[in-house]
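Up next is chain A:
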Amino acid sequence: MNLLLSTLVVPLLTAAIGGLGGPRPFKDATMAGGLALTFALCLATAKQFLDGGIPSAFGDALRVDGLSALVLVLGGFVGLLSGLYGIGYLRRNEARGLVTPRMRREFYGLIPAYVFAMLLVSVSNSLGILWIAVELTTLASVFLITFHDTDTSLEAAWKFLVLGSLGLAFALLGTVLMFASGRGSLGEGMGALQWTRFMQVAPELHPFTLRLGVVFALIGYGTKAGLAPMHTWKPDAYREAPSPAVVLMAVGMVNGALYCLLRIHLISGASLGPEFSEGLLLTLGLLSVLIATPFVLIQWNVKRLLAYSSIEHVGIMAIGVGLGAQAAVFGALLHMTYHSLAKPVALFSAGTLAQLHSSSNFDRIGQGTFTRAPVTSALFVLATVIITGSPPFGLFFSEITILRAGFSGAHPTATAVFLAALIVLFCGFAYQVGHLVLGPPRDPADRRKPQPERFDAGMATVIAAAAIAVVSAFYLPAPLMALIRAATHVVWSRG
Partner candidate 1 sequence: MTSAMQDGLLAAGAALLQAGGLLALAPLLKTVIKKMKARLQNRQGPPLLQGYYDLAKLLRKEPVRSDVASWVYVAGPRAYFAAAVAATTLVPVVFAAAPLESAGGILLLVGALAFGRFALATAALDTGSPFGGMGASRDMTIAALAEPALMLGLFASALAAGSMNLGVLVRTLVQEGVTRHPADILAFAGIFMIVIAETGRIPVDNPATHLELTMIHEAMVLEYAGPDLALVEWASAVKELLYFTLLVDLFLPVGIATSTAPAALLVGIVAWVGKVFVLAIAVTIVESTNAKLRLFRVPELVSISLGLAFLALAIRFL
Partner candidate 2 sequence: MDGLVAVGVPLALAIRLVSVVATLMLVRHARACRWVALGASIAASVVTAAVAVHVIGSTSSIDGTLFRHAASETVLGYSVTPLSAWFLTTLSLIAVPVALYSTGYFAHAIAPPRMAAVGAALNAMVGGLEVVFVADGVIAFLCGWEVMTLATAALVATEHESRASRRAAYLFLVMSHVGTGCLLAGFLILGSVAGSLSFAVILSGHVVSGSMRSGVFALFFIGFGVKAGLIPFHVWLPEAHPAAPSSVSAFMSAVLITAGIYGLFKVCAFGLGPPDVNWALAFMSLGTLSAILGVLYALTQTDIKRLLAYSTIENSGIMALGLGAAMMALAHGRHTLATVAVAASLMHVLNHAIFKSLLFLGAGSVVMATGTRHIEHFGGLMRRMPWTGLWFLIGALAISGLPLLNGFPSEWLTFQALLQGFTSTPGLVRLNFPLTAALLALTSALAAACFVRAFGISFLALPRSPAASEAHESPAVMLVPLGFLATLCVVLGLFPGFVLRALGGVTASLPGLQPPAAMMWGGLGMSSALTSFDHVAPVMFGLAFVGGLIGSAALTGRRAVAVRQAPTWGCGGELTPRSEYTATAFSKPVLMIFGAVYRPTRQVDAVAEVSPYFVHEIRYRAEIEPTFERYLYRPLLRGVVRMAGGMKVLQAGSLHAYLAYVLVLAVILLMWLGGTT
(Lines give C-alpha, C1' and ligand atoms only; values in the text may rest on other atoms or scores of the structure.)
Protein backbone atom coordinates (compact mmCIF):
# COMPACT_ATOMS: atom_id res chain seq x y z
CA MET A 1 0.00 0.00 0.00
CA ASN A 2 1.15 3.46 -0.82
CA LEU A 3 3.22 4.82 2.04
CA LEU A 4 1.62 8.24 1.79
CA LEU A 5 -1.88 6.77 1.89
CA SER A 6 -1.10 4.61 4.89
CA THR A 7 0.23 7.72 6.63
CA LEU A 8 -3.27 9.14 6.26
CA VAL A 9 -5.20 5.94 6.83
CA VAL A 10 -3.60 5.03 10.16
CA PRO A 11 -4.86 8.09 12.06
CA LEU A 12 -8.26 7.67 10.40
CA LEU A 13 -8.47 4.10 11.66
CA THR A 14 -7.26 5.18 15.08
CA ALA A 15 -10.05 7.74 15.13
CA ALA A 16 -12.61 5.14 14.12
CA ILE A 17 -11.52 2.70 16.82
CA GLY A 18 -11.26 5.47 19.41
CA GLY A 19 -14.74 6.66 18.53
CA LEU A 20 -16.26 3.26 19.03
CA GLY A 21 -15.60 2.91 22.71
CA GLY A 22 -14.20 0.03 24.71
CA PRO A 23 -12.07 -0.39 27.84
CA ARG A 24 -9.80 2.52 28.59
CA PRO A 25 -6.42 0.75 28.59
CA PHE A 26 -7.24 -0.52 25.14
CA LYS A 27 -8.22 2.93 23.93
CA ASP A 28 -5.09 4.43 25.46
CA ALA A 29 -3.02 1.81 23.75
CA THR A 30 -4.67 2.31 20.35
CA MET A 31 -4.41 6.08 20.49
CA ALA A 32 -0.79 6.12 21.65
CA GLY A 33 0.14 3.30 19.28
CA GLY A 34 -1.79 4.70 16.34
CA LEU A 35 -0.34 8.18 16.66
CA ALA A 36 3.15 6.81 17.22
CA LEU A 37 2.78 4.77 14.09
CA THR A 38 1.47 7.81 12.26
CA PHE A 39 4.51 9.81 13.30
CA ALA A 40 6.76 6.97 12.20
CA LEU A 41 5.01 6.88 8.82
CA CYS A 42 5.36 10.64 8.50
CA LEU A 43 9.08 10.25 9.11
CA ALA A 44 9.19 7.42 6.57
CA THR A 45 7.40 9.58 4.00
CA ALA A 46 9.81 12.43 4.63
CA LYS A 47 12.67 9.94 4.33
CA GLN A 48 11.27 8.80 1.00
CA PHE A 49 11.21 12.41 -0.13
CA LEU A 50 14.74 13.05 1.07
CA ASP A 51 15.90 10.01 -0.85
CA GLY A 52 14.78 11.79 -3.97
CA GLY A 53 11.33 10.30 -4.34
CA ILE A 54 8.17 12.41 -4.62
CA PRO A 55 5.56 10.47 -2.61
CA SER A 56 2.16 10.99 -4.21
CA ALA A 57 -1.27 9.44 -4.53
CA PHE A 58 -4.47 9.80 -6.62
CA GLY A 59 -2.55 11.06 -9.60
CA ASP A 60 -0.73 13.83 -7.76
CA ALA A 61 -3.85 15.02 -5.94
CA LEU A 62 -1.72 14.25 -2.89
CA ARG A 63 1.91 15.08 -3.37
CA VAL A 64 4.83 15.57 -0.99
CA ASP A 65 7.47 18.16 -1.78
CA GLY A 66 9.88 19.81 0.64
CA LEU A 67 7.29 22.10 2.19
CA SER A 68 4.75 19.32 2.59
CA ALA A 69 7.34 17.00 4.10
CA LEU A 70 8.33 19.57 6.73
CA VAL A 71 4.76 20.36 7.72
CA LEU A 72 3.89 16.65 7.65
CA VAL A 73 6.70 15.70 10.04
CA LEU A 74 5.91 18.54 12.42
CA GLY A 75 2.24 17.61 12.29
CA GLY A 76 2.96 13.98 13.09
CA PHE A 77 5.16 15.09 15.98
CA VAL A 78 2.60 17.29 17.69
CA GLY A 79 -0.07 14.69 16.94
CA LEU A 80 1.88 12.13 18.92
CA LEU A 81 2.63 14.62 21.72
CA SER A 82 -0.97 15.69 22.14
CA GLY A 83 -2.09 12.05 22.05
CA LEU A 84 0.29 11.06 24.84
CA TYR A 85 -0.43 14.13 26.92
CA GLY A 86 -4.11 13.71 26.24
CA ILE A 87 -4.13 10.26 27.84
CA GLY A 88 -2.73 11.67 31.08
CA TYR A 89 -4.99 14.69 30.80
CA LEU A 90 -8.17 12.67 30.48
CA ARG A 91 -7.10 10.35 33.26
CA ARG A 92 -6.58 13.31 35.58
CA ASN A 93 -10.07 14.57 34.73
CA GLU A 94 -11.57 11.13 35.22
CA ALA A 95 -9.95 10.93 38.65
CA ARG A 96 -12.17 13.88 39.53
CA GLY A 97 -15.23 12.41 37.85
CA LEU A 98 -15.46 15.09 35.18
CA VAL A 99 -15.57 12.71 32.20
CA THR A 100 -18.71 11.21 30.73
CA PRO A 101 -18.59 8.26 28.27
CA ARG A 102 -19.65 10.68 25.50
CA MET A 103 -16.67 12.85 26.30
CA ARG A 104 -14.36 9.86 26.25
CA ARG A 105 -15.62 8.75 22.85
CA GLU A 106 -15.37 12.26 21.46
CA PHE A 107 -11.89 12.67 22.86
CA TYR A 108 -10.44 9.41 21.58
CA GLY A 109 -12.19 9.88 18.26
CA LEU A 110 -11.60 13.54 17.55
CA ILE A 111 -7.91 13.83 18.42
CA PRO A 112 -6.79 11.29 15.82
CA ALA A 113 -9.41 12.60 13.38
CA TYR A 114 -7.94 16.06 13.77
CA VAL A 115 -4.47 14.65 13.21
CA PHE A 116 -5.75 13.02 10.03
CA ALA A 117 -7.23 16.25 8.68
CA MET A 118 -4.08 18.12 9.66
CA LEU A 119 -1.85 15.68 7.80
CA LEU A 120 -4.19 15.68 4.82
CA VAL A 121 -3.80 19.47 4.59
CA SER A 122 -0.06 19.17 4.55
CA VAL A 123 0.08 16.71 1.68
CA SER A 124 -2.72 17.83 -0.58
CA ASN A 125 -1.56 19.20 -3.87
CA SER A 126 -5.05 19.93 -5.23
CA LEU A 127 -6.38 23.23 -3.96
CA GLY A 128 -9.85 21.65 -3.77
CA ILE A 129 -8.76 18.85 -1.45
CA LEU A 130 -6.76 21.40 0.49
CA TRP A 131 -9.95 23.33 1.09
CA ILE A 132 -11.89 20.23 2.11
CA ALA A 133 -9.17 19.13 4.51
CA VAL A 134 -9.10 22.55 6.16
CA GLU A 135 -12.88 22.41 6.52
CA LEU A 136 -12.49 19.04 8.22
CA THR A 137 -10.05 20.45 10.79
CA THR A 138 -12.60 23.18 11.46
CA LEU A 139 -15.44 20.77 12.07
CA ALA A 140 -13.25 18.55 14.24
CA SER A 141 -12.13 21.47 16.38
CA VAL A 142 -15.69 22.68 16.93
CA PHE A 143 -16.46 19.55 18.93
CA LEU A 144 -13.12 19.73 20.70
CA ILE A 145 -13.94 23.30 21.74
CA THR A 146 -17.31 22.31 23.12
CA PHE A 147 -15.69 19.32 24.82
CA HIS A 148 -16.31 20.60 28.35
CA ASP A 149 -19.81 21.75 27.34
CA THR A 150 -19.95 24.96 29.37
CA ASP A 151 -21.66 28.24 28.48
CA THR A 152 -18.40 29.84 27.51
CA SER A 153 -17.35 26.82 25.47
CA LEU A 154 -20.57 27.06 23.44
CA GLU A 155 -19.96 30.76 22.89
CA ALA A 156 -16.39 30.13 21.81
CA ALA A 157 -17.45 27.31 19.51
CA TRP A 158 -20.12 29.45 17.87
CA LYS A 159 -17.74 32.31 17.24
CA PHE A 160 -15.13 29.91 15.96
CA LEU A 161 -17.52 28.16 13.63
CA VAL A 162 -19.11 31.29 12.17
CA LEU A 163 -15.81 33.06 11.62
CA GLY A 164 -14.23 29.85 10.39
CA SER A 165 -17.02 29.10 7.91
CA LEU A 166 -16.90 32.65 6.62
CA GLY A 167 -13.16 32.29 6.20
CA LEU A 168 -13.66 29.01 4.39
CA ALA A 169 -16.24 30.61 2.12
CA PHE A 170 -13.62 33.22 1.28
CA ALA A 171 -11.03 30.55 0.72
CA LEU A 172 -13.41 28.70 -1.57
CA LEU A 173 -14.16 31.86 -3.52
CA GLY A 174 -10.45 32.48 -3.77
CA THR A 175 -9.89 28.96 -5.07
CA VAL A 176 -12.71 29.31 -7.57
CA LEU A 177 -11.40 32.65 -8.84
CA MET A 178 -7.88 31.32 -9.14
CA PHE A 179 -9.27 28.41 -11.04
CA ALA A 180 -11.24 30.83 -13.18
CA SER A 181 -8.14 32.86 -13.87
CA GLY A 182 -6.72 29.82 -15.59
CA ARG A 183 -9.74 28.77 -17.67
CA GLY A 184 -8.38 27.29 -20.82
CA SER A 185 -4.81 26.97 -19.67
CA LEU A 186 -5.47 24.79 -16.64
CA GLY A 187 -7.56 22.34 -18.58
CA GLU A 188 -10.20 20.00 -17.29
CA GLY A 189 -10.52 17.16 -14.81
CA MET A 190 -8.87 16.26 -11.54
CA GLY A 191 -5.52 17.72 -12.45
CA ALA A 192 -6.94 21.13 -13.15
CA LEU A 193 -6.94 22.32 -9.55
CA GLN A 194 -3.49 21.05 -8.75
CA TRP A 195 -0.91 23.42 -7.46
CA THR A 196 1.75 21.89 -9.70
CA ARG A 197 -0.47 22.57 -12.71
CA PHE A 198 -0.97 26.16 -11.58
CA MET A 199 2.78 26.59 -11.31
CA GLN A 200 3.26 25.20 -14.81
CA VAL A 201 0.80 27.57 -16.44
CA ALA A 202 1.43 30.47 -14.11
CA PRO A 203 2.38 32.92 -16.90
CA GLU A 204 -0.90 32.38 -18.75
CA LEU A 205 -3.12 33.00 -15.74
CA HIS A 206 -5.45 35.98 -16.04
CA PRO A 207 -3.83 38.54 -13.76
CA PHE A 208 -6.84 40.41 -12.38
CA THR A 209 -8.90 37.34 -11.68
CA LEU A 210 -5.91 35.76 -10.02
CA ARG A 211 -5.28 38.84 -7.94
CA LEU A 212 -8.87 38.81 -6.75
CA GLY A 213 -8.60 35.10 -6.02
CA VAL A 214 -5.36 35.49 -4.09
CA VAL A 215 -6.83 38.25 -1.93
CA PHE A 216 -9.84 36.16 -0.99
CA ALA A 217 -7.76 33.04 -0.43
CA LEU A 218 -5.35 34.94 1.81
CA ILE A 219 -8.20 36.33 3.90
CA GLY A 220 -9.80 32.90 4.06
CA TYR A 221 -6.81 30.84 5.06
CA GLY A 222 -5.55 33.78 7.10
CA THR A 223 -8.66 33.33 9.24
CA LYS A 224 -7.66 29.75 9.94
CA ALA A 225 -4.08 30.79 10.63
CA GLY A 226 -5.31 33.50 12.97
CA LEU A 227 -3.74 36.47 11.28
CA ALA A 228 -5.10 39.79 12.49
CA PRO A 229 -7.77 41.05 12.00
CA MET A 230 -9.28 37.58 11.54
CA HIS A 231 -7.65 36.34 14.75
CA THR A 232 -10.51 37.11 17.09
CA TRP A 233 -11.73 33.52 17.52
CA LYS A 234 -8.38 32.32 18.78
CA PRO A 235 -8.28 33.40 22.44
CA ASP A 236 -11.81 32.09 23.06
CA ALA A 237 -11.19 28.76 21.36
CA TYR A 238 -7.86 28.22 23.11
CA ARG A 239 -9.35 28.95 26.49
CA GLU A 240 -12.22 26.51 26.08
CA ALA A 241 -10.62 23.59 24.27
CA PRO A 242 -8.81 20.93 26.34
CA SER A 243 -5.05 21.48 26.25
CA PRO A 244 -4.24 18.50 24.00
CA ALA A 245 -6.63 19.86 21.39
CA VAL A 246 -5.27 23.38 21.83
CA VAL A 247 -1.86 22.05 20.90
CA LEU A 248 -3.30 20.59 17.70
CA MET A 249 -4.81 23.96 16.85
CA ALA A 250 -1.86 26.09 17.93
CA VAL A 251 0.66 24.04 15.98
CA GLY A 252 -1.23 21.81 13.55
CA MET A 253 -3.79 24.29 12.34
CA VAL A 254 -1.27 27.13 12.32
CA ASN A 255 1.24 25.17 10.28
CA GLY A 256 -1.49 23.87 7.99
CA ALA A 257 -2.99 27.27 7.36
CA LEU A 258 0.46 28.71 6.78
CA TYR A 259 1.03 25.88 4.31
CA CYS A 260 -2.08 26.98 2.41
CA LEU A 261 -1.00 30.63 2.51
CA LEU A 262 2.41 29.66 1.15
CA ARG A 263 0.89 27.65 -1.72
CA ILE A 264 -1.30 30.59 -2.68
CA HIS A 265 1.64 32.97 -2.26
CA LEU A 266 3.73 30.82 -4.58
CA ILE A 267 1.12 30.73 -7.34
CA SER A 268 0.64 34.48 -7.15
CA GLY A 269 4.37 35.00 -7.03
CA ALA A 270 4.92 32.84 -10.09
CA SER A 271 2.31 34.68 -12.05
CA LEU A 272 2.09 38.24 -10.70
CA GLY A 273 5.57 38.58 -9.27
CA PRO A 274 6.26 38.16 -5.56
CA GLU A 275 5.62 41.74 -4.40
CA PHE A 276 1.83 41.40 -4.48
CA SER A 277 1.30 38.63 -1.96
CA GLU A 278 4.45 39.52 -0.04
CA GLY A 279 3.02 42.95 0.64
CA LEU A 280 -0.23 41.43 1.91
CA LEU A 281 1.55 38.89 4.13
CA LEU A 282 3.92 41.48 5.57
CA THR A 283 1.07 43.86 6.39
CA LEU A 284 -1.14 41.22 8.00
CA GLY A 285 1.84 39.70 9.84
CA LEU A 286 2.95 43.00 11.28
CA LEU A 287 -0.64 43.79 12.23
CA SER A 288 -0.90 40.46 14.05
CA VAL A 289 2.27 41.03 16.06
CA LEU A 290 1.15 44.54 16.97
CA ILE A 291 -2.36 43.40 17.92
CA ALA A 292 -1.03 40.64 20.14
CA THR A 293 1.17 43.02 22.15
CA PRO A 294 -1.33 44.99 24.25
CA PHE A 295 -3.51 41.96 24.95
CA VAL A 296 -0.58 40.13 26.46
CA LEU A 297 -0.06 43.06 28.83
CA ILE A 298 -3.66 43.05 30.05
CA GLN A 299 -4.31 39.32 29.89
CA TRP A 300 -6.35 37.58 32.60
CA ASN A 301 -6.19 33.97 31.51
CA VAL A 302 -3.17 31.80 30.92
CA LYS A 303 -4.52 29.94 27.88
CA ARG A 304 -5.70 33.14 26.22
CA LEU A 305 -2.20 34.46 26.89
CA LEU A 306 -0.79 31.61 24.88
CA ALA A 307 -3.40 32.21 22.17
CA TYR A 308 -2.06 35.70 21.71
CA SER A 309 1.43 34.30 21.65
CA SER A 310 0.41 32.02 18.80
CA ILE A 311 -1.14 35.00 16.97
CA GLU A 312 2.21 36.70 17.43
CA HIS A 313 4.12 33.74 16.06
CA VAL A 314 1.90 33.36 13.00
CA GLY A 315 2.53 37.02 12.43
CA ILE A 316 6.27 36.47 12.70
CA MET A 317 6.17 33.67 10.13
CA ALA A 318 4.05 35.78 7.80
CA ILE A 319 6.51 38.66 8.19
CA GLY A 320 9.36 36.28 7.44
CA VAL A 321 7.75 35.25 4.18
CA GLY A 322 6.59 38.77 3.43
CA LEU A 323 10.02 40.36 3.76
CA GLY A 324 10.91 38.80 0.45
CA ALA A 325 14.42 37.60 1.17
CA GLN A 326 15.68 34.06 1.04
CA ALA A 327 17.20 34.34 4.51
CA ALA A 328 13.90 35.61 5.86
CA VAL A 329 11.99 32.72 4.27
CA PHE A 330 14.45 30.29 5.78
CA GLY A 331 14.00 32.10 9.09
CA ALA A 332 10.24 31.80 8.80
CA LEU A 333 10.38 28.05 8.19
CA LEU A 334 12.95 27.63 10.95
CA HIS A 335 10.57 29.60 13.14
CA MET A 336 7.74 27.26 12.18
CA THR A 337 9.88 24.29 13.20
CA TYR A 338 11.06 25.72 16.52
CA HIS A 339 7.58 27.01 17.30
CA SER A 340 6.15 23.55 16.72
CA LEU A 341 8.73 22.10 19.08
CA ALA A 342 8.38 24.69 21.83
CA LYS A 343 4.71 25.67 21.87
CA PRO A 344 3.44 22.27 23.10
CA VAL A 345 5.60 22.59 26.23
CA ALA A 346 4.02 25.94 27.06
CA LEU A 347 0.48 24.77 26.37
CA PHE A 348 0.87 21.47 28.20
CA SER A 349 2.42 22.97 31.33
CA ALA A 350 -0.13 25.78 31.34
CA GLY A 351 -2.83 23.16 30.82
CA THR A 352 -1.59 21.12 33.77
CA LEU A 353 -1.54 24.23 35.97
CA ALA A 354 -5.07 25.06 34.86
CA GLN A 355 -6.16 21.49 35.57
CA LEU A 356 -4.59 21.44 39.04
CA HIS A 357 -6.44 24.62 39.91
CA SER A 358 -9.55 23.63 37.94
CA SER A 359 -9.45 26.95 36.06
CA SER A 360 -7.14 28.73 33.68
CA ASN A 361 -7.96 32.23 34.95
CA PHE A 362 -5.12 33.99 36.74
CA ASP A 363 -7.33 35.08 39.61
CA ARG A 364 -8.45 31.49 40.11
CA ILE A 365 -4.97 30.00 39.95
CA GLY A 366 -3.79 32.67 42.35
CA GLN A 367 -0.03 33.17 42.56
CA GLY A 368 3.07 31.35 43.75
CA THR A 369 2.39 28.18 41.78
CA PHE A 370 6.11 27.64 41.95
CA THR A 371 5.85 26.59 45.57
CA ARG A 372 2.76 24.50 44.83
CA ALA A 373 3.68 22.74 41.60
CA PRO A 374 7.41 23.33 41.21
CA VAL A 375 8.11 21.04 38.26
CA THR A 376 5.21 22.20 36.12
CA SER A 377 5.85 25.84 36.96
CA ALA A 378 9.52 25.49 36.15
CA LEU A 379 8.62 23.89 32.83
CA PHE A 380 6.14 26.68 32.14
CA VAL A 381 8.71 29.36 32.88
CA LEU A 382 11.23 27.61 30.66
CA ALA A 383 8.67 27.35 27.88
CA THR A 384 7.78 31.03 28.18
CA VAL A 385 11.43 31.96 28.00
CA ILE A 386 11.70 29.89 24.83
CA ILE A 387 8.58 31.13 23.08
CA THR A 388 9.40 34.76 23.82
CA GLY A 389 12.47 34.21 21.67
CA SER A 390 15.12 34.63 24.32
CA PRO A 391 18.60 33.42 23.52
CA PRO A 392 20.07 30.85 23.58
CA PHE A 393 16.91 28.99 22.58
CA GLY A 394 15.64 28.11 19.14
CA LEU A 395 13.10 30.81 18.45
CA PHE A 396 15.77 33.44 19.12
CA PHE A 397 17.84 32.10 16.26
CA SER A 398 14.92 32.06 13.85
CA GLU A 399 13.77 35.50 14.92
CA ILE A 400 17.22 37.00 14.59
CA THR A 401 17.54 35.43 11.14
CA ILE A 402 14.32 37.16 10.12
CA LEU A 403 15.29 40.44 11.80
CA ARG A 404 18.68 40.41 10.16
CA ALA A 405 17.22 39.84 6.73
CA GLY A 406 14.66 42.53 7.46
CA PHE A 407 17.20 45.17 8.42
CA SER A 408 19.29 44.50 5.35
CA GLY A 409 16.22 44.15 3.14
CA ALA A 410 13.65 46.53 1.73
CA HIS A 411 11.65 47.06 4.93
CA PRO A 412 13.99 48.23 7.74
CA THR A 413 11.31 50.40 9.35
CA ALA A 414 8.78 47.59 9.49
CA THR A 415 11.52 45.39 10.99
CA ALA A 416 12.28 48.00 13.65
CA VAL A 417 8.61 48.16 14.62
CA PHE A 418 8.56 44.37 14.70
CA LEU A 419 11.60 44.31 16.99
CA ALA A 420 10.06 46.86 19.35
CA ALA A 421 6.88 44.79 19.51
CA LEU A 422 8.94 41.70 20.37
CA ILE A 423 10.56 43.52 23.29
CA VAL A 424 7.23 44.71 24.66
CA LEU A 425 5.82 41.21 24.23
CA PHE A 426 8.66 39.79 26.29
CA CYS A 427 8.00 42.31 29.05
CA GLY A 428 4.32 41.43 28.99
CA PHE A 429 5.04 37.73 29.29
CA ALA A 430 7.60 38.30 32.03
CA TYR A 431 5.00 40.30 33.94
CA GLN A 432 2.17 37.79 33.56
CA VAL A 433 4.25 34.68 34.18
CA GLY A 434 6.04 36.33 37.08
CA HIS A 435 2.75 37.08 38.75
CA LEU A 436 1.51 33.57 38.15
CA VAL A 437 4.55 31.63 39.26
CA LEU A 438 6.21 33.74 41.95
CA GLY A 439 5.07 35.01 45.29
CA PRO A 440 3.65 33.34 48.37
CA PRO A 441 1.14 30.65 47.40
CA ARG A 442 -2.29 32.11 47.83
CA ASP A 443 -5.20 29.72 47.67
CA PRO A 444 -8.23 31.38 46.08
CA ALA A 445 -10.81 31.27 48.82
CA ASP A 446 -13.89 30.27 46.89
CA ARG A 447 -12.42 27.24 45.08
CA ARG A 448 -11.87 23.65 46.02
CA LYS A 449 -8.31 23.00 47.14
CA PRO A 450 -5.86 22.82 44.23
CA GLN A 451 -4.58 19.33 43.39
CA PRO A 452 -0.99 18.44 44.21
CA GLU A 453 1.12 17.85 41.12
CA ARG A 454 1.67 14.20 40.31
CA PHE A 455 4.12 12.49 38.03
CA ASP A 456 2.08 10.79 35.28
CA ALA A 457 2.01 10.22 31.54
CA GLY A 458 1.12 13.84 31.01
CA MET A 459 4.04 15.23 32.97
CA ALA A 460 6.41 12.73 31.43
CA THR A 461 5.33 13.93 27.99
CA VAL A 462 5.84 17.55 28.97
CA ILE A 463 9.31 16.87 30.36
CA ALA A 464 10.27 14.95 27.24
CA ALA A 465 8.91 17.73 25.02
CA ALA A 466 10.80 20.32 27.05
CA ALA A 467 14.00 18.33 26.70
CA ILE A 468 13.49 18.14 22.94
CA ALA A 469 12.71 21.85 22.74
CA VAL A 470 15.88 22.77 24.65
CA VAL A 471 18.19 20.40 22.83
CA SER A 472 16.76 21.34 19.44
CA ALA A 473 17.96 24.89 20.04
CA PHE A 474 21.54 23.70 19.82
CA TYR A 475 21.18 20.63 17.64
CA LEU A 476 18.67 20.02 14.87
CA PRO A 477 19.12 16.56 13.28
CA ALA A 478 20.57 16.80 9.79
CA PRO A 479 17.48 15.33 8.03
CA LEU A 480 15.27 17.94 9.65
CA MET A 481 17.66 20.67 8.51
CA ALA A 482 17.54 19.13 5.05
CA LEU A 483 13.74 19.31 5.13
CA ILE A 484 13.83 22.95 6.19
CA ARG A 485 16.27 23.72 3.39
CA ALA A 486 14.12 21.83 0.90
CA ALA A 487 11.07 23.76 2.08
CA THR A 488 13.00 27.01 1.75
CA HIS A 489 13.89 25.96 -1.76
CA VAL A 490 10.23 25.33 -2.53
CA VAL A 491 9.11 28.66 -1.14
CA TRP A 492 11.98 30.76 -2.43
CA SER A 493 12.63 29.35 -5.87
CA ARG A 494 9.12 27.99 -6.38
CA GLY A 495 10.22 24.45 -7.24
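Selection rule, in plain terms: all candidates are chains of the complex that A comes from, given by their letters.
Quick notes on this one:
The rule we apply is simple: a residue touches a chain if its C-beta (ideal position, glycine included) is under 8 Å from a C-beta of that chain, and two chains touch if they have at least 3 such contacts; residues count from 1.
Nothing here was measured: the structure is a model prediction, and the numbers come from that model.
Shown alone here is chain A; of the other chains of the complex, listed as 1 or 2, the one that touches it is 2. Chain A meets candidate 2 in the complex at residues 158-159, 162-163, 166-167, 170, 208, 211-212, 215-216, 219, 223, 229-230, 232-233, 235, 291, 293-295, 297-298, 334, 338, 368, 370, 374, 385, 390-392, 394, 396-398, 400-401, 403-404, 407-408, 412, 416, 419-420, 422-424, 426-427, 430-431, 434, 438-440, 473-476, 478, 481.
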